[in-house]
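Take a look at chain A:
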Amino acid sequence: MQKSTLVKLFATAFVAVLVASPASAADTIKIGVAGPHTGDLAPYGIPTKEAAEMVVAEVNAKGGINGKQIELMIVDDQCKPEIATNVATKLVSESVNIVIGHVCSGATKAAMGIYKGAKLIAISPSATNPPLTKSGEYPNFYRTIAADDDQAMLAASFATDKLKAKKVAIIHDKGDYGKGFADFSKVAIETGGKAKVVMYEGIQPGALDYSAVVQKLRSEGADTLIFGGYHPEASKILSLLNKKKIKIAFIGPDGIKGDGFLKIAGKDAEGVYATGPKDVAKLPLNIKAHDEYKAKYKKEPGTFFDQGYAAMLAALNAIKVAGGTDYDALGKALKSSSVETTVGKIKFDTKGDAEGVGFSVYQVKNGAFAEVK
Partner candidate 1 sequence: MAHFKRSLGIGLWFMFLTLPLMVVRVNTISREVEWRWYNLAWAGLCAFVIAWFWQFSIERRTARRAQVAANPHPAVEKLSLVQRLADDPVLSRRLLAVAAVVAIIFPWLVSTGQNFYHVNVMVSALIFVVLGLGLNITVGLAGLLDLGYIAFFAVGAYTYALLSKNFDLGFWTCLPLGGLMSMLFGVILGFPILRLRGDYLAIVTLGFASITKIVLENWDTLFGGAAGIANIPRPEFFGMALDSRQKSVYTYYIVLALVAVTIFVTNRLKNSRAGRAWMALREDEIASVAMGVDMARTKLSAYALGAFWAGLVGVVFAAHNNFINPDSFTFMDSAMILAMVVLGGMGSILGVIIAALALKLLPEYLRAFAEYRMLVFGAVMVLMMIFRPQGLINNMRRKYEYDTAQGGKDNGGN
Partner candidate 2 sequence: MAATKGEKLLEVSGLSMDFGGLRAIDNIGFELFAGEIVALIGPNGAGKTTVFNCITGIYEPTMGDVTIHPPGGTCRRINGMKPNSITSLGMARTFQNIRLFPAMTVLENVMIGRHCRTGSTIIDAILSSRRSRREEKETVDKSYRLLQKVGLADVADEFSRNLSYGAQRRLEIARALATDPFLLLLDEPAAGMNPQETHELDELIVRIRAEEQVAILLIEHDMKLVMNISDRIYVMEYGKEIAQGTPREIKENPKVIEAYLGEEVHA
């Protein structure tokens, strides 16, 4: 082996890596889609990706926006902050015009710092962490889902006012999302003063057994359980409650309001309350999107599909209204122009939360979620 050959080899390989990045074309609008597409959180990211692809296919077929075709840059952040910063720089480097994502609040926070510096707007379908909008630190952040504290407030008032709860137990999965919901519920109940929080506990997600926490629930004599977390843990707890014949009202966040929960919890799900985005299943646009999805993928769309679809529509509408992809103009358009989406007619408030997106309480009746009026 000649050393010169080797050096050449190295150099070629090196150059190959450099030119591997696709050249950017100015005549398309580039939209980044970021979320977990591999790994165990992929089920929360893939529906948004699929929604974005469906919207783009439709719009491009009709000739695009402002005469330009739309190009998606799909990046996988696995919900990990450190990967999120990398993919965020990738999107910035590829000079995308707007980002749909990220999906997890942690990854979103990590990425927002980079978008902020690059003056890039991100619309998340699912990052519900309140400070993202309410702290004012991220003026370029928007979301098509309501924040956790609104949801928690609703859950708390439902428990105390409708269910007349006196002793509330709160359990969470220690995650960003679940604990956030639990914390806000706790504050809301304590400030409301109508009920007492008799128990506040975190559980280890994925653990084999939650008997101890369920027994504690009984020994504290709680009449209502507010649960912050996702459906696997919720259904494990419900199954134990039933096995141990504990009668208690169960209220969960939108993380359990889905087919995944109904499927896993089975008959244990009956009677469970869950807060969730306002019922949008009857909206014509929503029906259309779902039908198309079912025709294409032969299954029901997954979590955050509606929100992802809506985020995409909102983004495209803003680009159309702004007549381009200028940062300030886009921001103005998002805040001023209402658009019909899969989650209703929305526009964004000054902080970036969607107006017109709200929560309702649902209850499982005969194996399906029905809105509690």
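Convention: a residue touches a chain if its C-beta (ideal position, glycine included) is under 8 Å from a C-beta of that chain, and two chains touch if they have at least 3 such contacts; residues count from 1.
Quick note on selection: all candidates are chains of the complex that A comes from, given by their letters.
This structure is a prediction, so every number in the text was calculated from the model and none was measured.
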item: Candidate number, among 1 or 2, whose chain touches chain A in this complex; value: 1
item: In the complex, chain A residues that touch candidate 1; value: 1, 3, 6-7, 10, 14, 17-18, 20-21, 37-38, 76, 79-82, 85-86, 89-90, 92-95, 105-106, 109-110, 113-114, 117-118, 129, 137, 174-176, 179-180, 202, 204, 259, 263, 299-300
